[in-house]
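With one protein chain removed, the remaining protein chains of the complex are shown where they sit.
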Amino acid sequence: MRNWNVYLSGEIHTDWREQIEAGVKSAGLPVSFSAPVTHHEASDDCGVTILGEEPDKFWHDYKGASVNAIRTRTLIGDADVVVVRFGDKYKQWNAAFDAGYAAALGKPLIVMHGPDHQHALKEVDAAAFAVVETPDQIVHILDYVINGNLAGYTG
Amino acid sequence: MRNWNVYLSGEIHTDWREQIEAGVKSAGLPVSFSAPVTHHEASDDCGVTILGEEPDKFWHDYKGASVNAIRTRTLIGDADVVVVRFGDKYKQWNAAFDAGYAAALGKPLIVMHGPDHQHALKEVDAAAFAVVETPDQIVHILDYVINGNLAGYTG
Amino acid sequence: MRNWNVYLSGEIHTDWREQIEAGVKSAGLPVSFSAPVTHHEASDDCGVTILGEEPDKFWHDYKGASVNAIRTRTLIGDADVVVVRFGDKYKQWNAAFDAGYAAALGKPLIVMHGPDHQHALKEVDAAAFAVVETPDQIVHILDYVINGNLAGYTG
Amino acid sequence: MRNWNVYLSGEIHTDWREQIEAGVKSAGLPVSFSAPVTHHEASDDCGVTILGEEPDKFWHDYKGASVNAIRTRTLIGDADVVVVRFGDKYKQWNAAFDAGYAAALGKPLIVMHGPDHQHALKEVDAAAFAVVETPDQIVHILDYVINGNLAGYTG
Amino acid sequence: MRNWNVYLSGEIHTDWREQIEAGVKSAGLPVSFSAPVTHHEASDDCGVTILGEEPDKFWHDYKGASVNAIRTRTLIGDADVVVVRFGDKYKQWNAAFDAGYAAALGKPLIVMHGPDHQHALKEVDAAAFAVVETPDQIVHILDYVINGNLAGYTG
Amino acid sequence: MRNWNVYLSGEIHTDWREQIEAGVKSAGLPVSFSAPVTHHEASDDCGVTILGEEPDKFWHDYKGASVNAIRTRTLIGDADVVVVRFGDKYKQWNAAFDAGYAAALGKPLIVMHGPDHQHALKEVDAAAFAVVETPDQIVHILDYVINGNLAGYTG
Amino acid sequence: MRNWNVYLSGEIHTDWREQIEAGVKSAGLPVSFSAPVTHHEASDDCGVTILGEEPDKFWHDYKGASVNAIRTRTLIGDADVVVVRFGDKYKQWNAAFDAGYAAALGKPLIVMHGPDHQHALKEVDAAAFAVVETPDQIVHILDYVINGNLAGYTG
Partner (left out) sequence: MRNWNVYLSGEIHTDWREQIEAGVKSAGLPVSFSAPVTHHEASDDCGVTILGEEPDKFWHDYKGASVNAIRTRTLIGDADVVVVRFGDKYKQWNAAFDAGYAAALGKPLIVMHGPDHQHALKEVDAAAFAVVETPDQIVHILDYVINGNLAGYTG
């Protein structure tokens, strides 16, 4: 049976990834998830920890973002579907960057955010194949897309 | 042994897919089939069922078609061979769209239709590597293409 | 000033292309239009006329469609924007094929059709950047997209 | 002499584009600039104005963003260099989306923003070939990159 | 008006290129032709003449073929249409190589040869958009493909 | 351990494929071989046998070559290395076509032929990473390229 | 669990590859390493040994480099990450060539060299996602990129 690679980009301070993974596991779907490193401090400091300290915060951040990019570019490149979650806080420009990156590669994009971000995210939403608000909806999309299961119609 | 991915696009109201799959199974060919969701109502309503109702039929359809595209674009992208079936009824523009999509990706295309559609399908046929009328012919092509088996010549 | 190449695919029995071209000319937009050969009989018979007669209608059509494809593939490949028009009559599978072909190349797609075709064209519409009903709307899109002109907002 | 296409993405409420254009004109550089439509209301409403009203704000925005994408994808695709400006206000997720889109296409990316956004933009900056704070710096980069001019070194 | 680049590959010992060029000129078509160097001895010896003599004929030929490839790969890459002519004599493997090369790039291919080569060229013909026997047919295809002109139908 | 896909194109009337396969098996190399259908009559007649008879030999051949192309294009597309063998007889334009096709895809190409064909094959040889005369040399190349084994140097 | 392909290009006279492999093994990371043939004399002589002697050292080297390219191009094409090591001795142009080749393919590049080479390698370093000095750093990057492990932060 075909395995689907799903990349989960964006917000790292809530458990939305765990909710999707639990739902997919419960539905028994053949999905492998990948994501950026979600340990905030590790993600910020990986560059200087491994490559050496930088007195200038710009290069501290630059080194970290570059090391993280080794992971994220590879996994987005492997993904069948890219999900990007915009949470309630922070600028989250990296999430929007990933969305643009995935769109240019022609990857089917699913965007998840609350209604209050709708206007600000209109360009991102317009590039998406689906716009959702909850992890459950992601699970339902995957169950439908992979197995053709739709509550009230099949099964 | 190499596995072949074959995508079966088009008509969803007859059992042509099952016939091909049965023939391929009987021939013992290493083929994995994929297809759009063939449950007509689920395919129509998947968008609003998962993403929320739409009062306007255009957006009802749009959401559904977009969710289906997550599946179809991924599976066509994975396919070694794309088979497109035009049946006797309906407009079947999605079948012709898939044929054009597959052709632009350079996928070997096989088109299946009755003789009455021949003139109307000439552009699609001209992009195909084979034009057939029956599921049996698809099975024979796969048996030949994969194993070199040809009735009356080999074995 | 940048010139925009716009390919006009689909229906050949009404004057929608001329309407768009007149509107664009009147607006003074830097657009070059291209299209399939719209002379119906020439388009059907170009293959056998140039390459030699065929007793079998299938090959008659096949040769013609192949010669036409030299033109259409080249011009779609050159296009910045691909417009596909579905009229009231005929199967128009070539139009849907062109839409799929353009979508796979990543070309911005505009689809034009009447409301009665809306459900049957949902997969094509979902791949489009805009769905319109009239040539005037195409002209307005081009005027906005190229020059930023929007009635009631600019100028 | 080679002409350079430079796309100016991002903030639309200050005159940073005009400053760059004036500097480039004054330096006599062979550069053609392109940009999204920068008339805020036109950009928001272009979809419904041309394609028809929508009662739901989501689709109002969606239509507008899709029409704008006809322009932005074409012009980013044409660009030799993509400049993305992040201003002091708003979410600006479309700017980050464009940066990701351009990066995936392999376009040399220049990012312009103030020091306060430095940490939040680290992933975008890490994908850039240059990170600047002022329009003047963009002009100097273009003058150097195109003509080899560098104050204090040449001429 | 759009200019068409047509690459003329293959046989160098008859005047088929000149016939096509004369016909195209007479029809006033906007076509630029390109071709390999057709001076047989120059083509054979260009490598050693410019890069230095080789005692081993294999490297003599290798150097020449490599220098010629700078030209042919560039011009085939630029071509809108690739015409490959197989004459009556010689192995002409370079012509078949060019046909395969053009096909893999997705270039519309036209093959010209006499009926006696038909069986041996079946794989090449099957990759072509048109198979012709005379230069006149090439001219007619170009006149039709570019301008829609077809004797007995238009004009 | 990485498996290598090696496509063996060209001559079908001698046992060069079997010799390579025996050598590779004896060396225990992780190689999967693929090839066109090598049953001459089946290869010629597969189109009409499966798709229906043709009174015109051109279309008889055309249908067969198209069906064969479903196999050959897929397998060449999968190959890590493409070997093309030119034998002593026949035109073998399909072999040269495959070589050009593989070269345009950037596949490492190995060409095998006797010294008498050297001048006629100079363009094909110049596109190759290695030119050999015997199946043994192919085995040695694979043993070296995959495992670093070279007689007299390693092991 | 996803396997990562890591290509180790460059210096062949120290045991840096073994150190990385040992570290990765010790950390239990799912990594497959590949590399050029590192037996210096075999690498130099593989061409003439397999393909036949050459009196001219240029062709001796050329044949060897071409045979090696069958391996290196294939394995770099397969790699998720390309590491290029510049040692203390020799010109090492092949290492820089591989770095440029990998960069053009969009492969994440890690460069390893001592501080004395820093200025001379600035163009290569600027194309890298990380610049390191020791094999240990490579292991730490892979442990972080693959598993999110970072000393002092996780675990």
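For clarity, chains are labelled A, B, C, D, E, F and G in written order, and residue numbers in each chain start from 1.
Everything that follows uses one rule, which is that contacts are C-beta pairs under 8 Å (C-beta built on N, C-alpha and C of every residue); 3 or more make two chains touch, one makes a residue touch a chain.
From a predicted model like this one, the values you see are computed outputs, not experimental measurements.
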Contacting the left-out chain in the complete assembly, out of E:L29, E:C46, E:V111 or E:L150: E:C46
Option touching the unshown chain, where G:T49, G:T74, G:Q92 or G:Q137 are the choices: G:Q92
Positions on chain E contacted by the hidden chain, ascending: 32, 34, 37-39, 41-42, 45-47, 49-51, 63, 66-67, 69-71, 73-74, 78
Positions on chain G contacted by the hidden chain, ascending: 57-58, 61-62, 64-66, 68-69, 86, 90-105, 117-127, 131
Contacts of chain D with the absent chain, listed as residue ranges: 2, 4, 80-81, 106, 108, 110, 129-132, 137, 140-141, 144-146, 148, 150-154
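FYI, only the chains that are shown with their structure count from here on.
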Chain hops separating chain G from chain D, counting only touching neighbours: 2
Rotation angle (°) superposing Cα atoms of chain A on chain G, nearest 5: 90
Chain centre separation (chain D, chain F; CA means) in Å: 49
Overlap residues in chain B, where contacts from two or more other chains coincide: 66, 69, 106, 131
